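With one protein chain withheld, the remaining protein chains of the complex are depicted in position.
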Amino acid sequence: MTIRALVWGENIHERVNTVVAGLYPDGMHTTIASALNADGGISASTATLQEAEHGLTEARLAETDVLLWWGHRDHGAVADEIVERVARRVYEGMGLIVLHSGHFSKIFKRLMGTPCALKWREAGERERIWTVNPGHPIASGIPEHFVIDNEEMYGEHFSVPEPLETVFISWFEGGEVFRSGMTWRRGAGNIFYFRPGHETYPTYHHPMVMKVITNGVKWAHNPMPALTSVHDAPNVPVEKALEPIVQKGPTLHEAGEEGFK
Amino acid sequence: MTIRALVWGENIHERVNTVVAGLYPDGMHTTIASALNADGGISASTATLQEAEHGLTEARLAETDVLLWWGHRDHGAVADEIVERVARRVYEGMGLIVLHSGHFSKIFKRLMGTPCALKWREAGERERIWTVNPGHPIASGIPEHFVIDNEEMYGEHFSVPEPLETVFISWFEGGEVFRSGMTWRRGAGNIFYFRPGHETYPTYHHPMVMKVITNGVKWAHNPMPALTSVHDAPNVPVEKALEPIVQKGPTLHEAGEEGFK
Amino acid sequence: MTIRALVWGENIHERVNTVVAGLYPDGMHTTIASALNADGGISASTATLQEAEHGLTEARLAETDVLLWWGHRDHGAVADEIVERVARRVYEGMGLIVLHSGHFSKIFKRLMGTPCALKWREAGERERIWTVNPGHPIASGIPEHFVIDNEEMYGEHFSVPEPLETVFISWFEGGEVFRSGMTWRRGAGNIFYFRPGHETYPTYHHPMVMKVITNGVKWAHNPMPALTSVHDAPNVPVEKALEPIVQKGPTLHEAGEEGFK
Partner (left out) sequence: MTIRALVWGENIHERVNTVVAGLYPDGMHTTIASALNADGGISASTATLQEAEHGLTEARLAETDVLLWWGHRDHGAVADEIVERVARRVYEGMGLIVLHSGHFSKIFKRLMGTPCALKWREAGERERIWTVNPGHPIASGIPEHFVIDNEEMYGEHFSVPEPLETVFISWFEGGEVFRSGMTWRRGAGNIFYFRPGHETYPTYHHPMVMKVITNGVKWAHNPMPALTSVHDAPNVPVEKALEPIVQKGPTLHEAGEEGFK
């Protein structure tokens, strides 16, 4: 079964910054999508902030198995309504891969429920990524550690909820560490945060980085039908109880009435 | 050290429903606060939806160690600004106990990042609460199981994030089960959800229910100073790096510039 | 890729108890293996306590992707050496599905590190299994709940470590609850405990039970090469450090010496 991935890019710095444009002439989203398409099992397309509804229409999301998110310069420009729409699809089972500066995206903060803040330094320093969970599917084919020669530093404390599992931890030349790969589930949706990817460096041309992201897409893919019931809070009437019971005591609601929300 | 607890009550059904008013003539929040005050180590006061800023001013929250939340009829009436204010205090270390129908409160959904939906039935049926984590502080002095004769049923699937720990699971007469006691940490704030407490039954007069809630307040209390740094995303300049490094490669930001948010 | 499953059965009650023999004339292990083989993607064979090395030779385990374990009458008869051998393969990535009374097997207690005790009652009562994590792969195709008409009761407290995720919780006619489906990872090995399966009832002829177990095998399967490095504690000499460092201070070990174990 081919996994339908959608790479969302903010697509600003690629157009206004010559360094970024030089590294990613067609946009970072396009580079990432191309690498995913090189894997036989994934069919990746792209969407950007500038498209109508940011390219994230109901129809588009309905046919997306895993969404990848890269944003940095203008998180605030993403419409709240679209954020809610994406969140609903995650609850129903769409996977979500949040990349680098996407830690401050509305959708990631929405799903984590926390500030998602961290320390940072733009010094082009060496980052060494260690695999701390080598049996995790996202670590498949990834060595014990690999190096990115020039990256932005992200340092702890990274204010996210304790993850289901920590997969990667980064060592930085300047003395910091960072939990660079972590997983969560929200509703039926699998979420993976992966740290690398500052736009002034060729990070998304690094084979190991793209191998991790490709693994992430496969891991995040939930092949089950959309869990649309996740949004419901159904009343179960007394007469339909699984075990025979009788009504006891007073009630707030009339029979068949909806609950308060 | 006395723990400063604040019991927030929506305070609607106590005023408009004669059954509820009969059970809780001074409001559920007052009954809960009284029970907490009966424990030597807690000083509990109350706040309600109807007060200015819902009784949750900056000053009030600053002197609150643990906030308890009961709402049902009108979650939507809580101002978004106050919800954000409470969330910030949780990140800084204020504990939060969410009770019963508070599962659909704005603040709980905000901190969980999920729908927090469930099944329900108002039949006054028997609920038996099982302790599945007897070594957890919240289970201190709680027996293997205890019974509430008449309660509303809440049934799975309860769409919350996988908790740090599951402490209690309920058995219902009508055939359902529910994870009735679960814990999470968000930032420096400890969060405990506890299921019982439908307003048409005398649940908050049940000694075991109040023992669990009292334990919850003690567990959720974080005596450390407020972790105000949790909101920051500080830049660490190259010249202040912990290990000596030199600037390499291009940068987006001018020296000293703020990051994008 | 076909998953190679090995169903291990204690194979005692099937031979000495006429009720069990009537339900499982070829042994429970054979019934389970047949159901797994009915799924296109799994190739299941069997092994029993009575075989040489309990049918769990090094060679056999080396070609096993997922091991299923059912034992009850004589856990103590499993040789400690074989238990260690199985544990090592789990660390390397072999999946393990522990069924019902296997909660007290040496291998489960070895991998959990806890007593794995529980309450029980052999009354043929009704068990209703609730899906509390509908997005988990093991819940694929499983309804919100399903019923087993006659089962042994297992009740909390079940003394296992907090799982990675809780997938199923059981409701029992007699008033108990039980966390019936839980997952852990140990080394590179995925572990799933699934409660149903008392030998005097036709539980392993129940289609939903076998669907869960089939899902469990697929989830537990780790397609990566065996993580044999999991057993090692390698010294990294100063001259091979990833960053240039110089020896400072005194040492216990001579250069090249093994560590203490």
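Per-chain numbering from 1; labels A, B and C assigned in written order.
As a working rule, a contact is a pair of C-beta atoms (placed from the backbone, for glycine too) under 8 Å apart; a residue touches a chain by one contact, two chains touch by 3 or more.
Bear in mind that the values here come from a model prediction, so they are computed numbers and not experimental data.
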Full-complex contact with the absent chain, from C:E51, C:E125 or C:E144: C:E125
Touch residues of chain C, complete complex, unshown partner: 13, 17, 19, 72-76, 87, 91, 101, 104, 110-115, 117-125, 150, 153, 155, 157, 159, 161-162, 164, 173-176, 184-187, 199-201, 229-238, 241-243, 245-253, 259-261
Those residues of chain B which, in the complete complex, touch the missing chain: 93, 128, 133-137, 140-141, 144-145, 164-165, 185, 187-190, 222-224, 227, 229-230, 242
Residues belonging to chain A that touch the chain removed from view: 128, 130-134, 144-145, 155-158, 162, 164-166, 169-172, 175-177, 179
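Criterion: only the chains that are shown with their structure count from here on.
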Angle of rotation relating chain A to chain C [CA atoms, steps of 5 degrees]: 180
Between chain A and chain B, centroid-to-centroid distance (C-alpha), Å: 27
Residue numbers of chain B (touch at least two other chains): 155, 157, 162, 164, 175-176
